[in-house]
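Here it is, the structure, as structure tokens.
Note that one protein chain is taken out, while the other chains of the complex remain in position.
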Amino acid sequence: MNIKIKIENLSKTFKVNKKPLEVLNNINIEVYENQFVSLIGPSGCGKSTIFRILAGLEKDFSGNITVNGESIKASSCQFGYMPQKDVLMPWRTVYKNIILPLEINGKKDRSKKTEVENLIKEFGLEGFENFYPGEISGGMKQRAGILRTFLMESDIMLLDEPFGALDAITRINMQEWLLKVLVEHKKTVLFITHDIEEAIFLSDRVYVLSGRPAHVIKTLDIEFPRPRDREVLSSPKFLEYKDALLKALL
Amino acid sequence: MNIKIKIENLSKTFKVNKKPLEVLNNINIEVYENQFVSLIGPSGCGKSTIFRILAGLEKDFSGNITVNGESIKASSCQFGYMPQKDVLMPWRTVYKNIILPLEINGKKDRSKKTEVENLIKEFGLEGFENFYPGEISGGMKQRAGILRTFLMESDIMLLDEPFGALDAITRINMQEWLLKVLVEHKKTVLFITHDIEEAIFLSDRVYVLSGRPAHVIKTLDIEFPRPRDREVLSSPKFLEYKDALLKALL
Amino acid sequence: ATSCGIERTPSPSPNQTSSADGKQKISFVLDWVPNTNHTGIYVAKVKGYFAEEGLDVDIIQPGESSADQMVATNTAQFGISYQEGVTFARASGAPLVSLAAVIQHNTSGFGSPKDKQIVSPKDFEGKKYGGWGSEVEEAMVRQVVKDAGGDPDKVQIVTIGTADFLQACETGQIDFAWIFEGWDFINAANKGVELNYIPLRELSETFDYYTPVIVTNEDNIKNNPELVKKFMRAVEKGYKFAMENPDEAAECLLQLAPELDRKLVVKSQRFLASKYQDDAPYWGMQKKEVWERYMNWLYENKFIDAPIDVEKAFTNDFLQNGQ
Amino acid sequence: MKKFRNIGNPIYSSIAVVVFIIVWEIFTRAKNIKEYILPAPSAILNEFITSGDLLLHHSMVTMTETVLGFILGLVLAILLSLLMSSFKLFRSIFYPFMFLSQTIPIIVVAPLITVWFGFGLVSKLIVCVLVVFFPIALNLTEGLSSYDKDLEELLMCMNASKLQIFMKLKLPSALVHFFSGLKIAAAYAVMGAIMSEWTGAESGLGIFLTRSMKSFRTAAMFADIAIISIFSILLFGLIKLIEKRCIKWNVKG
Partner (left out) sequence: MKKFRNIGNPIYSSIAVVVFIIVWEIFTRAKNIKEYILPAPSAILNEFITSGDLLLHHSMVTMTETVLGFILGLVLAILLSLLMSSFKLFRSIFYPFMFLSQTIPIIVVAPLITVWFGFGLVSKLIVCVLVVFFPIALNLTEGLSSYDKDLEELLMCMNASKLQIFMKLKLPSALVHFFSGLKIAAAYAVMGAIMSEWTGAESGLGIFLTRSMKSFRTAAMFADIAIISIFSILLFGLIKLIEKRCIKWNVKG
């Protein structure tokens, strides 16, 4: 298996009001092709900052990051990145927001159109295509954001708490969809969540980060076979993993 | 016990692009003094809309709403309301954002100051008082929002998914804090969450809403005594409640 | 050296392009809005005198500022100016040359409402003079008061800028001002306001200068004398016509400038008909003494740094059909 | 409640204008104010009738100048703003000159402009454009840098080109500013055309204006000003209309 993302000794310090704020301290993370890797850790520890660095949005860090074997360049982003805060353009309808990546890549052809329509249906956004972001619910915005990220058509997706505003049922649907995508499209996913069960159910490997300044305090490989179904959630192995992660977090 | 909020036959239809969108259909909800009541339901069903109506932000609804025995007026809000999306003023520091309600009520005195400082510590925001909203993490923004809502000093709090962006541990802390507040300050809380366990653990009563147009499909009274501790989470009664809610949602 | 600075050869000027019917297109720039001082030009245009000479003349109105630069650079071949302007222009090196005095004597003077009882410069004492704010103007007012044996310091000089004399008097802001007999005075009469008027030419020989004058630049005279001759022939014919037929001449002016007040123009035209040539042997003639006297006064009062050669400032060579 | 940027009900403003005119009429009559100090609206109206043809003729000239000048100024403003918001160096160098260009009193340099650019359209358009472009360019330049930085980051993650970021983010975000600038420019545009006539003209509302002023026809002068105002209002209305179509989403946001 190829290594897709390799983060070595990543450290990052912000400077606010002339005082330094050490956020990341020697982070090492590896993600292999077609793997699903989750990051968990206390709020404010630096998870989103790692994503932002990967996406090329934060300069001034120390350490080494390679993606597909190449050092990342500041000017370009090789990921489908979904930020934590849903950023939709208020002057575009939901549909127009979703297809933004297609517009940018100049891929707005017919065949795409039906694909997007199907996805919109699958994401429960049918009938809201012509609504503006101010007219849909929080969970709907989040789903639009996920859909937009998927349409960025990168083989690596960085998802920052993508399901935070979704109810249990919708969340399960979205998880299933994500696993399907992982298999069908051979994607590689780096995932941030606060839901430990979700992390275990979805991931091949979970990194647990400490509080600020964040470093990796536990690396846990999840050894359920793929494709998985929700039965694993009640397996004893699952409870074992959960305990291990909870212990690491406390 | 006094009835604090009484929602009778609440219906609401939005009009978008000249087409009507029926969102709420005959909702009936009752909240008694010092009670903790949760709303759960699928994403996009209309939970936040109920809150917005209560807070006086949506006009044009049908039905009857009384708070403390009086019909709500459009122009005033008797609640501490925390919207789903964290709205912080980008030009104010975290501290300045938090104390906004105090500024507005003209209550920015000394004694308050130490109270706020203690709360900031409790909320894990110490050291970030002078950061701008753009410089803190998603979970930290959410905590600042909760704190601000608390400082609105209303005896009824409307909290719309307040813990959505928090990790498990922080979330537990915040839940404990909320229960403490409920008892110590005799608050009444109306709460939206997607976390069923959270709803059961915190609430006296849980309303389950159907998909759009939302109506109440289940009302579940949680009969754990107060004060509660986290042991109830592993009680058989808890699992019973959980099953009942999940079934209603599916 | 060329007369105009920017890559434009003076002769043939690009502004002297030919119009469709083979006539030479030239520009004539006014000093102000069209008025009865300009009637000869308008007559020449309307009556076809220019066309007879093979000229197609655009009569152009400038803004509030003087148009002398346009003539100096041959942007416009001809224009209207006044003696003071030409003197200043020449003092700063601009090659303006006066071709004709449109009106033989200065027809401006001091006007005031009758009830102010201002009949001589001595009466200016203790009164408010409303001027447009020029230093030369102020010096002249002081001069006439002094000449009349008054104390110039007792005249209160207020600047009214572009405000109208009559309006300013009406609202009691000033007592008297410098006005044109053939325009403001007649306007006042039309509006039913009675004025006392003291002609400047009666107060001082020095101030009986030429205003307005028709100007061109030295290059045209040197390199294009034919054009100047043709142009001036038509203009002269125009003014002669205006002297003889004031009412019809007024119509010519009104035809091309219908925005003007008809009553004012007609009356003004009748008034000016005899003033164009007045006591001169022929229309447009300019005397060296007149140029010299005023130039010297300007020099003595330090408005120009050095005396100018008045011989170069004007010429009578293009009058009387160039005789 | 969420109604957005509204100059208000046109009925009210129309009533206000009518009331204003009536008060003016009554005032001039009651106080017996001389026409050459302040003409009554009826006198001005009368002027419209008697000098109608003439006013129309001059109006056409000025309108043409205005429209041409406005369009050119707009194009120039957009171009400069684009350049200034894209290239820092250009901005550093050009911004001061743009600002300086506004501090030059056109009335005194008008003859010089004529000397440099001759009589005719070029000189006039230069003056018009000089008046019109500045408020648009300044507001647009400010507007183009007040966008949501989160959205910019998102677009950068999509590897959007500078042009795409511009078209899809900066431009829509700058619209409110842009239209503010357009409205200011609309107020000045006709005035700009009038000023352009100072460079030497044979016809135009500016010519009519000075001629009627200098021959003491105050009512005609006011009639001229009324036309200037009406045309400015029309221009404003047009911009308002386009704005409404462009920033529709904001009503909902």
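For clarity, chains are labelled A, B, C and D in written order, and residue numbers in each chain start from 1.
Definition applied: contacts are C-beta pairs under 8 Å (C-beta built on N, C-alpha and C of every residue); 3 or more make two chains touch, one makes a residue touch a chain.
Here the structure is a predicted model, which is why all the values come from computation and not from measurement.
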| item | value |
| --- | --- |
| Contacts of the hidden chain among displayed chains | B, C, D |
| Contact partner of the left-out chain, one of D:A43, D:L72 or D:I225 | D:I225 |
| Touching the absent chain when the full complex is considered, from D:I26, D:M60, D:V75 or D:V108 | D:V108 |
| Candidate in contact with the missing chain, chosen from D:A30, D:I49, D:L100 or D:L163 | D:L100 |
| Subunit C residues that touch the omitted chain in the full complex | 1, 4-7, 64-66, 68-69, 72-73, 85, 88-89, 91-94, 130, 133-136, 157-164, 167-168, 170-171, 173, 303 |
| Chain not shown, touching residues in subunit B | 55-57, 76-77, 79, 81, 83, 85, 87, 89-92, 100-101, 103-105, 132, 134-135, 152 |
| Residue ranges of subunit D at the interface with the undisplayed chain | 2, 4-9, 12-13, 16-17, 20, 37-38, 88-89, 91-97, 99-100, 102-105, 107-109, 112, 115, 134-135, 138-139, 142-143, 145-146, 149, 176-177, 179-181, 183-184, 187-188, 190-191, 194, 206, 209-210, 213, 221, 225, 228-229, 232-233, 236, 250, 253 |
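Criterion: only the chains that are shown with their structure count from here on.
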| item | value |
| --- | --- |
| Pair with more cross-chain C-beta pairs in contact, given A-D and C-D | C-D |
| Distance between the centres, which are taken as Cα means, of subunit D and subunit A, whole angstrom | 50 |
| Rounded Å distance between subunit A and subunit B, as computed from the means of their C-alpha atoms | 27 |
| Separation of mean Cα positions, subunit D and subunit C [Å, integer] | 36 |
| Subunit A, residues touching no fewer than two other chains | 85, 135 |
| Touching two or more other chains - residue numbers and ranges from subunit D | none |
